[in-house]
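In this view, the complex is presented without one of its protein chains, the others remaining in place.
Let's look at subunit A:
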Amino acid sequence: MTLQAQASSSFAVGIPSLTSPLGGSSHRLVVRAKVEPSDKSVEIMRKFSEQYARKSGTYFCVDKGVTSVVIKGLADHKDSLGAPLCPCRHYDDKPAEAGQGFWNCPCVPMRERKECHCMLFLTPDNDFAGKEQAISLEEIKESTANM
C-alpha cells in the first residue's frame, strides 16, 4: 500500500517535456508509474490500428495522444490477458471478458456500427476525427513519454 505509493512517486519523477502531448496545453501531465506494455505488443497493436482504420474507412483522432494511449492500452491488455480488451471500459472480471470476446478490439460495436468510444477509430463526420490513418512508433512513444 504505502510501498506501492512510494515506489510510484519515486518512479514518476516529472520528466521534463516541452510540450504536453495531450490536449495541446503547456502544462505537464503526470501519471503515476504504471507498468508499460511490451514493445512487441505495442508494435502489433500499432500495425493493427493502421490496417483496421484503412479497412474500415475511419480516421485517428486529431489529438494523436489519444490514439497513442489507446494503442498502449490495447497492448497492455494483450500482454496481461492475451487479448486486446478495450481499455476504455471498467470490467468486473477482465479475463472472463477477454475470453468472451465482445470487447476485444475490434469490438462488436465497432464491427457492427463503427462505434469506437475509445476514439481510436473515428468516422469522418466525427468532430474529433483527423485526416490520418497512420501513426508511427515514435509518435506513440513521444505522446506517452511522461506516463
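Heads up, the rule we're going with is that a contact is a pair of C-beta atoms (placed from the backbone, for glycine too) under 8 Å apart; a residue touches a chain by one contact, two chains touch by 3 or more; residues count from 1.
The criterion applied here is as follows: contacts and distances are computed from a predicted model.
Q: What is the missing chain called in its UniProt entry, if the choices are "Thioredoxin domain-containing protein", "Pyridoxal kinase", "Auxin-responsive protein" or "Dynein light chain roadblock"?
A: UniProt lists the chain that is not shown as "Thioredoxin domain-containing protein".
Q: Which of A:D93, A:E112, A:D125 or A:E138 sits in contact with the chain that's absent?
A: Touches the omitted chain: A:D93.
Q: With the full complex in mind, choose from A:A53, A:V69, A:A83 or A:M110 the residue touching the hidden chain.
A: Of the listed residues, the one touching the omitted chain is A:V69.
Q: In the full complex, which residues of subunit A touch the absent chain?
A: Subunit A touches the missing chain through residues 1-6, 8-9, 20, 22-23, 25, 27, 29-32, 34, 61, 63, 65-70, 72-73, 76, 80, 87-95, 117-120, 128, 147.
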